[in-house]
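Only one protein chain is missing from this complex, and each of the others stays in its spot.
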Amino acid sequence: MGYQVQELVGTVHEAAWLPWAVQYFFLIAVSATALLLALPGFVLGREGALPASRLALMVAVTTGITAPIALLADLHQPFRFWEFFIYTHRTSWMAWGAWVVPSYVALTLGFAWAVHRPAFFQMGQDNWRFAWLFRLLSLGGSGNAFAPLIGIGAGLTALGILTYTGMEVMIVRARPLWNTPFLPLQFAATGAVGALGVMLVLERSLCRDGNLEAALNRRLAIALGLVSVLGGLWFALALSGLSPRHSEALASVAGFPTWQKIAAWGALSIVVPFVIALVLPRRSGWVTGLIAIHAAWMFRWTVFMGGQAVPKVGSGLYDALMPTGLSGLMGVIGTFGLWLFLLIAYTTFVPWTLAGRPDNTRTATGPARSI
Amino acid sequence: MDTTRRGFLGTIGKVTIGAAASVAGASRSATAATQSGAADRSVAHWGMVVDLRKCIGCQACTVACIMENDVPEDAFRTHVSVYELVKDGQDPAMVMLPRLCNHCDDPPCLPVCPVEATFKAENGEVLVDASKCVGCAYCVQACPYDARFINHETQVADKCTFCFHRTQAGLLPACVETCVGGARNFGDLNDPESEVSRMLRENEVSVLRPEMHTNPNVYYIGLDDVLDGRIAGDAAYTPPVETAHRAIHEEGA
Partner (left out) sequence: MTNRRNILKGGAAAGALGTFGVGYADTVKKLAKGKWSGETPRNQHLTGNSIPPEFSIDPVTGDVTPNPDQAMSYTMCIGCTTMCGVRVRVDKKANKVLRVAGNPYSPMSTDPFIRYESSVAESFAAMAQAGKGQGLTSRSTACGRGNAVLEQVDNPRRVLQPLKRVGPRGSGKWQTIGFDQLLEEVVEGGDLFGEGPVAGLRDIRDLEAPALAGAPEFGPRANHLVWMNCVDDGRDNFVLRWLKQSFGSNNFTRHGSYCGGAYRSGSGAMFGNFKSMPHAKPDFSNAEFIIFAGTAPGNAGNPFKRIGTLVAKARSDGDLSYVVVDPVLNHAQNGPSGERSRWVPIKPGTDGAMAMAMMRWMFENDRYDAGYLASPSKAAADAAGEASWSNATHLVITDPDHPRHGHCLRGSDLGLEIVGEAYSDADPFMVSSPAGAVPAGDAAAPLFHEGMAETPAGPVAVKTALTLLREEALSRAIADYATDCGIPEDKLIELAREFTSHGRKAAVSSHGGMMTGTGFYNAYALMMLNTLIGNLNWKGGTMIAGGGFPENNGPAYDLKSFPGAVKAKGLPFGRNVPYEKTSEYKAKKAAGAAYPADGPWYPNAPGLATEWMSSLVNGYPYKAEALIFRNTNPVYGVPGVAHLVDKLKDPAVVPLIISIDPFINESSALSDYIVPDSVMYETWGFTKPWGGVATKATCARWPVIEPKMAKTAEGERIGMETFLIGVAKRIGLPGFGEDAIPDATGALHPLNRAEDWYLRGAANVALIGAPVQDATDEDIDLSNVARILDDLKATLKPSEWRKAATIYAKGGRYENIEHSYQGDRASYAFNAPMLVWNEQLGSFRRATTGTGLPGTPAWRAPEFADGTKVSDHYSREDWPIQIVSFKSPLQNSYSVGAKSLLRIVASNPVNVGRALAKAHGIKTGDMVRLTTPGGRLESVAVVRDGIAADTVAIEHGFGHRGFGAQDITIDGATLAADPRLAAGVLLNDIGMLDPTREKAGVWVDPVSGTAVRQGLPARIERI
């Protein structure tokens, strides 16, 4: 039926989930997927996977610490975080998330510790300024046969993270853009893209090992491929009308020029690194890595901020798409700041290059890395 | 005058999906009407029937709510959207659409609350315990009606309470008390004798976003289904906050 409406009096709703949320969902997804990428080396003990696993673990740990800190900031009553553990509302994915997140972070840190224990022990033996600290850190032993166990636990909670973050957003029927069955998968896939992107950048800046770069680029290409397949299916379902939910999601933003631009942008930031990663997997790590990080982050910004810019009952769009004010931006920059700090600290104090296959017979060889 | 004659008649006297799908209160009051109802009547179940034919868009409700509940600058617990609607070639017509929390019987905002701060009160109000709310805004996302917001003064979720403090004192909600057109009608849906029950029985009613199956306790008379969800078309003009928009007043020409 043909009709035309002009809203003469309406209201504007500001976004209730702030850029902090974007940061959290970005970092936690990167962390969880990175953790999974660290398992081949440190749990399955594949020698060849070690270089990549070392970087993956570094990423998992640093983002894994930063993410919950960002999350806390998105609570308007941060001091009341403890209530999550007193009254757990079983019907709320967020309530469950409140339990998953700390377990994941704890296990990941435990895993990282276990993996590095031999090196810590080693560094505790030599006599130098901070030896005492490493003696403490190693808890007076170098055995880490139990590492794979912790690793498996961490891996399971990582899956828990990917599930709960995906579901928490996906079940929100009030937001068509979120309420699509694909969303959890897309979060995971783009998470992997982000993780590999970060690993590539770290590889370029810390290792400069062409084979590793190429390997990572290959994996990135696979992840990007997955993302585009999901994206393609998403559109197919939406356009074909096979899945009303997807159609509604598309309808909720289609027709708005801003969104057409966003779609194009998104597509490019998937295709471009994909092609580069395939065509010249070597010496392209910086480019593919950075674009990949950007793509993963951008996906979340669009989903969260863009999603909140879609009125539920009113006309037009709210302008939540742009970070509201300096405070919003500072949130974004600030979390990246913390993350960078942790990376520096990690690369400085953790003998990460020595992390090897967990096994209690083997003792670290060679001098402890000078600090 | 033919075009005008066709007017809006289409919309009144039509049951929308809403009425069919989720007029919980309506059916309740109907049953209450049939049975002795004693059981049902013991506790009031508050509901509102908004007769759009009576709304003049004066916003008395909006302002009364702000004054009564000290609603912060950047938010509304209720407001009245105003639309100019042109339906297939008919004359353009005005629609004033009062919006507030529907105090849904199946409120999507409730299950998502991680700490059970949001709950359904005895008389059907959906309320937030401010001292429990962690301000995660998950409920704000989950409400299909944009009826919730984070109160920037108290930093907790805020929304229409059906004027809980007033109804407890035997008074009417502020927005109802001051409704100039008599569009907002409030009362006990469990009491078949109540005005609202009568209105539900005697009129075709519908609800906002029936497809959400939230079972609202706010019903509308005369709601055109092109307006019962998200509404196509341009948003109302709002000037940049900090500056009034450009306007030169010239003396003479």
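By written order: A and B. Residues from 1 in each chain.
FYI, contacts are C-beta pairs under 8 Å (C-beta built on N, C-alpha and C of every residue); 3 or more make two chains touch, one makes a residue touch a chain.
Note that the coordinates shown come from a computational prediction; the quantities given were computed from them, not determined experimentally.
Student: Just to confirm, in the complete assembly, which displayed chains does the hidden chain contact?
Tutor: Contacts of the unshown chain, counting the full complex: A, B.
Student: Looking at B:Tyr138, B:Phe186 or B:Tyr219, which residue reaches the missing chain?
Tutor: B:Phe186
Student: For the chain that's not shown, point to the residue among B:Asn102, B:Gln141 or B:Thr161 touching it.
Tutor: B:Thr161
Student: Which residue numbers on subunit A touch the omitted chain?
Tutor: Residues in contact with the chain left out: 4, 6, 8-9, 69, 72-73, 76-80, 327, 330-341, 344-345, 348, 370.
Student: Which parts of subunit B face the unshown chain closely enough to count as touching?
Tutor: Per the touch rule, subunit B residues meeting the hidden chain are 1, 4-12, 51-60, 62-64, 66-70, 73, 76, 79, 82, 84-86, 91-96, 121, 127-131, 135, 151-156, 158, 161, 163-172, 174, 176-183, 185-188, 194-195, 221-224, 234, 237-239, 242-253.
Simple rule for what comes next: only the chains that are shown with their structure count from here on.
Student: Using Cα averages as centroids, what's the distance between subunit A and subunit B in whole Å?
Tutor: Averaging C-alpha atoms per chain gives centres 40 Å apart.
Student: Along subunit A, where are the residues that touch subunit B in the complex?
Tutor: Subunit A residues touching subunit B: 1-14, 16-17, 74-77, 80-81, 83-84, 86-89, 91-95, 97-98, 168, 171-175, 178, 252, 308, 310-317.
Student: Would you pull the subunit B residues touching subunit A in the complex into a rising list?
Tutor: Its residues touching subunit A are 57, 74, 76, 79-89, 99, 108, 111-116, 132-138, 140-146, 148-150, 155-156, 208-209, 212, 226-227, 229-236, 238.
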